[in-house]
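Data first, discussion second: the structure below is written as structure tokens.
Heads up, one of the protein chains got dropped from this complex, but the rest are sitting where they should.
Coming up: subunit A.
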């Protein structure tokens, strides 16, 4: 069948970006119009690797990178949650406190009360879910802007955390338990890590082939096989390389794989389900979404509940990483690191644009900077200032890209 008879190739004004060259041309076009995608992040990671690697060779050692991944999982989960709020054009400023409360609940129930840890985790997650519900309800019923309600929540939750921990101030979690080993030492066996490293590329390839077959059958244009193969191969090569490098030291943390799994799951939810589509719609144009019959209030409830629940989960992982639930948990830079990670990863503060991957990529940047500065023995005062500057730059990039997209007519 000739190309012009296909549904989506009938209009002669559309350039058919077929094959590898076409894919490249489309990519350059998108960059130019301000649709930067993951490019700034990848560049950022390379710069970070070069700079910190030169300043302190320890930075790039496999063991340090494994350490970095252990640290990244907790903040990453918190960041994954806040993506849902940001996509709606809302924000949750209390995710740090929420994670602190969750770690306190875990510590109190598990150690002080003697509840089995899985149940204690469920209770902590439940507290997150309820908190998210409260924020969404304040917004839905009273029109309370989320940055106000969550700012109030930040303080209230911090108070709750201090109250739960009482005079002791800090609860040590049992070192020998699975949860603490999961947070501190458990890495994947080498062979398994290589096997798992093949999954993303294989998945892309498999579903790519299926989509191609479906499109061909439906008389739509079919993306070039070469592009698909290159994508899958490059991705697999990068992941295999990273896994091999990590295996030269301690290996790939199970906790990080767990985080990656959740990111992939949420990416599916955001891009392949009606719920995810509704989140983007509400974030893009709330009134249009409402008129299309989307129950905006319900979408908000789910998004805020997911956000706070992931924040609580991040708190649980942070507690297992530190083997303690303390007054400091979730305070300091946790809040802004998680939000900054999502923004650096490419989720817009203005709503309607972003992805679950942004949490993964962004948290790697944040954690790498944080880790590198710590290795340089810089005090936390300097670390805060530098991370603050990084966040500001990320927001500026987001703003500029938005303006550029607007002037290029790409939303």
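For this structure, a couple of remarks:
Here, a residue touches a chain if its C-beta (ideal position, glycine included) is under 8 Å from a C-beta of that chain, and two chains touch if they have at least 3 such contacts; residues count from 1.
By definition in this document, contacts and distances are computed from a predicted model.
Set against the options "Ubiquinone/menaquinone biosynthesis C-methyltransferase UbiE", "Cytochrome c oxidase subunit 1", "ABC transporter ATP-binding protein" or "Urease accessory protein UreF", the UniProt name belonging to the omitted chain is "ABC transporter ATP-binding protein". Only one residue from A:185, A:203, A:248 or A:273 touches the chain missing from this view: A:273. Note that of A:63, A:113, A:234 or A:288, the residue touching the chain absent from this view is A:288.
Only one of the listed residues, A:54, A:214 or A:248, touches the absent chain: A:214. The omitted chain makes contact with subunit A at the following residues, 7-8, 11, 13-14, 211, 214-215, 218-220, 272-275, 277-278, 280-281, 283-285, 287-295, 352-353, 405-406, 408-411.
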